[in-house]
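The other protein chains are all here in position, but one chain of the complex has been omitted.
Here is chain A:
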Amino acid sequence: MSAYGTSRHHHPPASFATSASVALFRRLAWEGTVPLEIRVDPKELPANSDRGLECYYIQAPRVSYLPLLMPELRRFLMDVVFDDAAARLLKEEDWWFESEDGALLKWHWPIGLIYDNHTISASVRPSSVASIGVGAGAAPELQITPLKLILHLASPPTEKLLLPPSAEACKQAFMGQLKEADFIRWGNTKRMTGLRKAEQDGIWEGIREHNFDDYWRVASKIVPTTVPATRPSSPPPSSSASAHGRPPSNDPQNAQDRDGAYNVRSVPVRLYLPDGPVIQDLAPPVLEDGTPNTLTHYLSTHLPLLFPLQVSAPDLAFPLTQGVILPPETEMAWLGACLAGADGWVNVCVGLLQ
């Protein structure tokens, strides 16, 4: 992978994305899954349950939420682990999740974010299984290992869990994040509040049922795209790259770009550090000199020591979004249009290289 040095001489024209490639990346992000290994706390298994079977493996959608997996977990526990008497006592409202190292899980986070956050936390532990080696082409190699979770079936004693996991609470968290993302982009939430109730419910149903078309039927009204609504022919890359860099003009084609990804006030993006704070700050799609804001620029602005601009500096860290290590020249506006999570936010998790 190229070093994180900035290169003013040439920006690869990511902005000539066609509607087909936008749809492709949105589909890829939607279909992304992560491996989970969910084990019931052995202390909470009834005496007569089959001990060998208490682990449940699932390839969970990145855009889904842990409480949405609970019905499936319940069926597994009822069919395989518990007998009828014990199964009748299962109360999902008492369930909660813990990570292998004893940390409470943020069940209101999308599963993909929980996983990527776990990956970067592991990257700072020297002897962890998920350490990130630098491969032959100097690109960091990620080992995909199951995220091990413990499912507790009884009320948590700890003071950190404010609220037990539930699908309804997740829906509210999800809708709240969508509205915040809308506000970040435009300074108001008109696009979200302009949705009918059926549409607002429908977008969450798309998550619950994991249905791409149901989700995007509504999301396409609020998530900006890098492609104008009508594009009779694809202009050559160099001119379209500059067209996206220019502010909107009276050109009728540019009028449709007004709601486009390059015209937002700021791209909704958050930066996660290993075991650390979440950084949220403005990420304008276009810089003051008219060039598109890139990941390099964004990272070197907010984390200058981890992502220095000098070309000669060795790579210290890597940015992870949707489980993918992003190329430094990725445009922030493109990320917002194509690789955001289902809640509207681009989550960039920063891990350290060994």
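Simple rule for what comes next: contacts are C-beta pairs under 8 Å (C-beta built on N, C-alpha and C of every residue); 3 or more make two chains touch, one makes a residue touch a chain; residues count from 1.
The rule we apply is simple: contacts and distances are computed from a predicted model.
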item	value
Chain not present in the shown complex, as UniProt names it (candidates "Vacuolar fusion protein CCZ1 homolog", "Annexin", "Translation initiation factor eIF2B subunit delta" or "Ubiquitin-like-conjugating enzyme ATG10")	"Ubiquitin-like-conjugating enzyme ATG10"
Sole contact to the chain not displayed, among A:Ala169, A:Ile325 or A:Leu353	A:Ala169
Touch with the omitted chain, as defined above, among A:Ala29, A:Ile120 or A:Ile184	A:Ile184
Residues belonging to chain A that touch the chain removed from view	106, 108, 157-163, 166, 168-169, 172-173, 176, 179-180, 183-184, 189, 192-193, 277-278, 280-281
